[in-house]
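Note that this complex is displayed minus one protein chain, with the remaining chains in position.
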Amino acid sequence: MAAYIARRLLLAAVTIVAVSILSFLIIHLPPGDYVTSYIAQMAAQGGRVSAEEAQNLRIQYGLDQPVYIQYLRWMGMIVHGNFGMAMEYQLPVAQVIGDRLWLTIAVSIAALLFTWAISLPIGIYSAVRQNSMLDYVFTFVGFIGLAIPNFLLALLVLYFGFKYFNTNVGGLFSAAYADAPWSWAKFQDMLAHLPVPAVVLGLAATAGQIRIMRANLLDEKRKPYVVTARAKGLPEYRVILKYPVRVALNPFASTIGYTLPYIVSGSVIVSIVLSLPTVGPLLYSALVALDMFLAGTIILLLGTLTVIGTLLSDLLLMWLDPRIRLENR
Amino acid sequence: MEYEVSDTPLLSVRDLKTYFFSDEGVIKAVDGASFEVHAGRTLGIVGESGCGKSVTARSILRIVEEPGRIVGGEIVLRQRASSELDLAKLNPNGRHIRSIRTGVIAYVFQEPMTSFSPVHTIGNQIVEALRTHRKLNNREAHERGIDLLQRVGIPRPRERMDEFPFQLSGGLRQRAMIAMALSCDPQLLIADEPTTALDVTTQAQILDLLWDLQEQNGMAIMLITHNLGVVAEMADDVVVMYLGRVVEQGPVEDIFYSPKHPYTRLLLQSIPSVHSVPRAKLPTISGSIPHPYNRPQGCPFHPRCPSFMRGVCEAHEPELLLVTDHQSVSCFLYQLPVEEAPVLQREVLPGD
Partner (left out) sequence: MIPAELLTPQVHEPEVTEAEERISVATQWQLMWWRFRKHKPALVSAVVVILLYLTAAGAEFLAYADPLASDAQRGLISPQPLHVSLGGLSVNGLTGQRDPQTFKRVYVEDPTVNIPVSVFAQGFPYKLFGLIPMDRHLIGVSGGNRTAETTLFLLGTDQQGRDQFSRLVFATRISLLIGLASVAISLVLGVLLGGLSGYIGGTVDTLIQRLIEILRSIPTIPLWMGLAASVPKDWTIEQVFFAMTLIFSLFSWTELARVVRGRFLSLREEDFVMAAELVGCSRLRIIFRHLVPSFLSHIIAATTLALPAIVIFETSLSFLGLGMRPPAISWGVMLQEASNVQTAAISPWLLWPAVPVIVAILAFNFLGDGLRDAADPYGV
């Protein structure tokens, strides 16, 4: 078991490093560097930066160093909690991001919970009552969820909300709480607004999860140990729920590994469409403005978040499957 | 065990028919099987793979998998002298049959590795069997479980209760399976190829175990196997099945020393013997088992039978009839087809 945990930790660490390298690349991909953009910005404001000043700035920010040194310096800064300056806002990146990261986590977890809460019972039902009317209905709805990209779903939800209910279903807070400090009431307000983004985000993943649970359960249901359970005289519902469902839960739980990145990923676009105060719209505006420090940092944080979440899910999987716990394959 | 005059059988199967219905057609897995199981005695059911032995056994407990179901026949259980119950008529999900499963009739499966849940401990699964049929709390059931594991010869039973199936060896797993089956003192133990998945030494140990347990409990055993050696050693009575039908049955000595049905004879011939001539070809049964959708007409064995009688065997179906005091055969070598029974001539009287 210890070996398993160690391996997972190592992999997570390597992945985070990979993400940081990718983020760093992205930061430096557009032509020109921070100083160039700074000069352009100054020029737009009517100021001027002399060549000497520019060179000094470069040395100050270490932009004259080779790439890998810059990377290490950047990582050093990050470890100390210094994420650099958001050019557009002229504020530290950490401050600009502020609450948004936590809200991204909240929305992602809500979507994940929604996905699980819906797909588990439906998946079980579809496998046990195969080819029943409800099974077909669920399959159909599942395909709809699969076929509509989540931003499109968000758009359609907004459209119908606006056109037929004359409400704006976007946003995470009512106007009253939007800028207010955190309180219990604000938290409740957020909870009230979470369903729409959670459903929009989670629907496509739900469809996939239902199919996985259904397929796995159908396979497991035919296995000998289910017959044994029946031969012990257990009622049918116990036979199904205690045994094949429990075993089918393993591959189901291991899907968090790629569901979480998918949801975090999707939340970026969905929150742009639904105007949620999460990291998504911030990333978008940062990219449009080519504020690369902000953008890169957000990408790094999102990636790290996902990796940690995946790590936690791996640990959960380990707890679920005694075969892994006891190091037997 | 000495053969006694037959008392009322614990279980009587009469003309059992279990069919599987699929898109491609109907598979008649069991097509008219009849036999009896007596308390304190072991019935061996032999036949090649696919002859319907397992389906017969599962039909008894109504655990035949979809798309199979019982379409005819009776399975009469006599738990007590005065109570008769046709299991074939029970609701397969109902309380009644569920109380019988493991409570009265227990089942030991062929593959102990896949027949135990991989994610629950042995103890959990045994306790569950106990608490389903007995009023015990967790601790009491757990203690009883340890007892059971001890009885079947598993060393360090207390630790084993908390282990998972994959942590035990094949032989120990099968013993644990037997322990679970016996947990509620059943009157009949159905053992479906209990030793096929084990090596020969373990096989002998398991058979010894079953024998001892039968002596202690006086329970009936229905032993399903394709291994004639196991049958010779364990069974008191033998039923030979082919393509879903019983072709011969009787006490084990009669079957082995005077087999009547051509199939039984060929089966016995095909057992490699210590006394056979070195380098001689092993005798086999010619042909192969027909495709389940392609059952032969008439007697199911006729395409491979050395005693095939044209005009008789493929045109009519033989019945299982007593040919000696205790032995029955289903073969036209010992009976005449129904249509050809002599018709009594009636005197033709004037006026008809």
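A few comments on the model shown:
By letter and in written order, the chains are A and B; residue numbering begins at 1 in each of them.
Definition applied: a contact is a pair of C-beta atoms (placed from the backbone, for glycine too) under 8 Å apart; a residue touches a chain by one contact, two chains touch by 3 or more.
Since this is a predicted model, take the numbers as computed values, not measurements.
Contact with the omitted chain, checked across A:M42, A:I59, A:L113 or A:L152, is made by A:L152. Annotation: of A:I39, A:V273 or A:L320, A:V273 touches the absent chain (contact as defined above). Not every partner is drawn; the one left out touches chain A at residues 11, 14-15, 18-19, 22-23, 26, 29-31, 143, 146-149, 151-152, 155-156, 158-159, 162-163, 168, 257-258, 261-262, 264-266, 268-269, 272-273, 283-284, 287-288, 290, 295-296, 298-299, 302-303, 306-307, 310.
Criterion: only the chains that are shown with their structure count from here on.
Centre to centre, using the average C-alpha position, chain A and chain B are separated by 56 Å.
By the touch criterion given at the top, residues 222-225, 227-236, 242-243, 246-247, 250, 321-323, 326, 328 of chain A touch chain B in their complex.
For chain B in complex with chain A, the touching residues are 58, 61, 63, 65, 93, 98-103, 106-107, 109, 111, 114-120, 128-129, 132-133, 164, 166-167, 180.
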